[in-house]
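Yeah, one chain of the complex is gone here, protein chain that is, but the others are all in their spots.
Going in written order, the chains are labelled A and B, and every chain counts its residues from 1.
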Amino acid sequence: MIQFEHVCKRYGKTTILENLSFTIPDGQFVVLIGPSGCGKTTTMKMINRLLEPDGGKVLIDGKDAASMDKVELRRHIGYVIQQIGLFPNMTVAQNICVVPRLLKYDKERCDQIVHDLLEMVEMPYEKYAGKYPNELSGGQQQRIGVLRALAASPPVVLMDEPFGALDPMTREVLQDEVKKLQQKLNKTIVFVTHDMGEALKLADTILFMNGGRIEQMASPEKMLENPASDLVRSFLGKHAPGGAVSAKIETFMRPNAYRVRKDRGVLECAEMMARNSVDTLLVTDEADHYLGVVTIRGIKLWGKGLPNIETLIVQTPHTARIGDEAKESVDYLLESGDDYVVVLNANDTIAGIVTKTSVAKSVATTLWGDER
Amino acid sequence: MTWDLILQHLFIVLASALASIVVGLPLGVLAYLYPKARTAILWVADLLQTIPSLALLGIIMVVAGPGKLTVIIGITLYSLLPIVRNTCLGLQEVDPGVKEAARGMGMGRTYRLLHVEFPLAFPMVFTGVRIAVVNAIGSAVFAAFVGGGGLGSVINRGIRIADMGMILSATGALMVIAVLLDLGMGWFEGHLKKSHGVSRRSGIILACIMAAVAISIPFGLRDTTGESELVLYDGDYSETQIMDRIIQQLVESKTDLTVTIKDQMSQVNNYNALKGDGHSCDMMISYDGTLLTTFLKKDPTDVPAGESLYDFTNALSMEQNDMRLLEKLGFNNTYAIAVPQEIAEQYGLEKVSDLIPVADQLTFGAEQEFFTLEGSMKYGPFTEFYGLNFKSAVPVDAGLKYTAIENRSFDVTEVYATDGLNRKVGLKILEDDLHFFPEYNGAFLIREDTLEKFADAAPELEDVLNLLAGKISNEDMTEMTYQVDVLGGSADDVAREFLQSLDLL
Partner (left out) sequence: MSAFFASYGSMLAQAVVIHVLYVLVSVAIGFVLGLTLGVLLSRVPQWSGVLIPIVSIFQTIPGLVFIGVLFIWIGMQPATVIIALSIYAMFPVLKNTYTGILGVEPKYVEAAKGCGMSPFQTLWQVELPLAMPTIIAGLRMAAIYTVSWTVLAAMIGLGGLGNFVYQGVSSNNNTLIIAGAIPAAILAIVIGALIDLLQKKVTPRGMRREVGK
């Protein structure tokens, strides 16, 4: 368990951290995030005492870190840095075993560690153990960087923007690997990033910092649901549902609904439904004003012999207008079991419809971007 | 130490810097353009660095003769490595993007080199020049060994007479020069780095400095002798220095000639500068024994019976080089074997033969020259002649001999009979009872054409110089060198007092 109690840090006259208090329980994946200069890296470096607080305490398992031997402390906390920092004069195996050797593990045990760890990231021992860092790709290097931090099985691992320098593909693969490793080995991981996507993906708890203080500390779900401030919201950006703009009904609306005039023939309409695989058509008058819907069920029951569909029109219990809050309609969809909600423009013409599918689609788009 | 010596030193440094830039830059560019040549060029430049300074200067002296030219060539060769290497490296390190852009714009090879690559590489090149110049300040000290002048002569003299103040003040001057030049160039370098390459203004400043140095080279290397100017080289020990002043004062007061005393040179170098068609001085003070053995490479045994060494040598010199000795001045600065007073008393030594029974308890030390295998006036023949078997023998620098025997680094040494330091250190001169050493009669060695050249300006020159014939005894000379080396008198004053005592001034 890592506890910060009223921690302060200043460089000259600038205050970096102000009265910072929080607790990280064991086995948690905590991501520190915030705008640059918010103090997230400073906070992290206080855990392994690369930096010392000017006030307050950092407690590790209840003990004041300041009272522990710095070097000893660091050997029991894994550390991964953005620039990777594999020692170029050492092989992969030697790099992984830096900390075990510092802890005077014997040679066989070191070898075993290298074996096990390389296996875990699917880099065969025979092929990679004897290589030097400059013979590896960037992604491979940082894998080794992570393994180096894990080698002595430290209960806590600190990661300082470890994937910041990697290309998006590799980054994603490594994120998955780290998340898997964390769950498997049950480590406490403190992870600094400025990428909200990464934070949402990895974190059990996100610690959002700003100006040396905690803006919000919450699980990704809670943070998405309930951003504590506009700054957090803007960081969440496209990841967040229910933002000021995205809360409107049109976000979830599909504009191209099938519509017909009220003077159309019954058969014509039935054919149109069959052609487009829908069971409902929206009906308008000559001026395109919305009148209601016809359903395939209505046509089947009463449609025989009718000249047109006018008499088959039924009103829907819930319509929405452009500019309405989406929540009501979405709630209606989820609760009523209806398949759609019709959205009207201010002049009663049809703007589009909202269906469960269109809601799901636009949620997906906002969460993961347009490429999905 | 005078401003003159400092300026000389600075001149050597700057002239060699200029020369090494002129040679080194094209070599560096060549090394950059042709990777095959690169290995060879850098290897040679590297190799030059490994040759000891003194040896390199010695070898160059064979070709270029003693003097500043030798020093400048030598230091130029030493300075090549940093300049060539930095030029090549600087060009190599120009951003490949820039090079490609230049090529893409259709610039030719030469244009690209001159207008894009070289200006960008210039700060690096300049760093090389800076390294070369600072190193040159130290190397230029060796100029003194090959008659190149500069502060090295002060240091040599300081070491010879164990005058710490003199050594340190000359060294201090060197350090000040080094620091000032380094700071100046460092400032310029910083300026270059800030302006990312050579700007027009800094280029102009640099060109002006280089032009100024280039213009000064002919003056600094001036070797020609004027119409009514008698040119001498200064000696590298007091006796020759005093004699040069005596010549200067005597000739200038009795004739219309002016006498110029140039850089210090050893006897050997002075002789090389005197002989031949490309001579750069008109006469020198020397000794008949030296002329015969060291200069003409003969042996006293070559002198036919009945003929004096002086006459034989003179005839030989006239025949070979058109130079002759004027009349003997009176002092016989022969080699002498000397021991400290205590040793003399301890073993009861009066003459060289007395050393025979005790030699195996004593260490012999003398300057390197005394130990060469060529020539008969040397350690080997000497010990053989007397049957001496010393415990060991140590060759030291001539300048350090007296300090060494004072510290009792050795017990017996060979000295010049008239050296004032003999008295200072308290050496007892042992009588050469078996007459091993020939005479070394002091005499002026003059080119025959010198006398012809001044036939109009100073027809009486030979007579004036001969006014001193037989006038300077061994005691006189010892006293004078003692005045200079031990009491710290200036050679000028000592010479003047002596001439006045003879009523020649």
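The rule is simple: contacts are C-beta pairs under 8 Å (C-beta built on N, C-alpha and C of every residue); 3 or more make two chains touch, one makes a residue touch a chain.
These figures come from a predicted structure and were not determined experimentally.
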*Since one chain is left out of the picture, which of the remaining chains does it touch in the full complex?*
A, B
*Based on the whole complex, identify which of B:T372, B:N389 or B:S490 touches the chain you can't see.*
B:T372
*For the full complex, which residue in A:G62, A:P88, A:P168 or A:G337 touches the chain that was left out?*
A:P88
*Pick out which of A:K40, A:R74, A:K187 or A:H239 touches the chain that's been left out of the picture.*
A:R74
*In the complete assembly, which of B:G138, B:G330, B:P381 or B:G489 touches the absent chain?*
B:G138
*Residues of chain A in contact with the chain that isn't shown?*
48, 50, 71-77, 79, 81, 83-91, 98-99, 102, 132-135, 148, 158
*Residue numbers in chain B that touch the chain omitted from display*: 46-47, 49-59, 61-62, 134, 137-139, 141-142, 145-146, 152, 155-156, 158-159, 162, 164, 167-168, 170-171, 174-175, 178-179, 182, 266, 268-269, 272, 294, 365, 367-369, 371-375, 394-400, 403-404, 407, 409-410
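Keep in mind that, in the parts below, only the chains that are shown with their structure count from here on.
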*Per the centroid of Cα atoms for each chain, what is the distance between chain A and chain B, given in Å?*
82
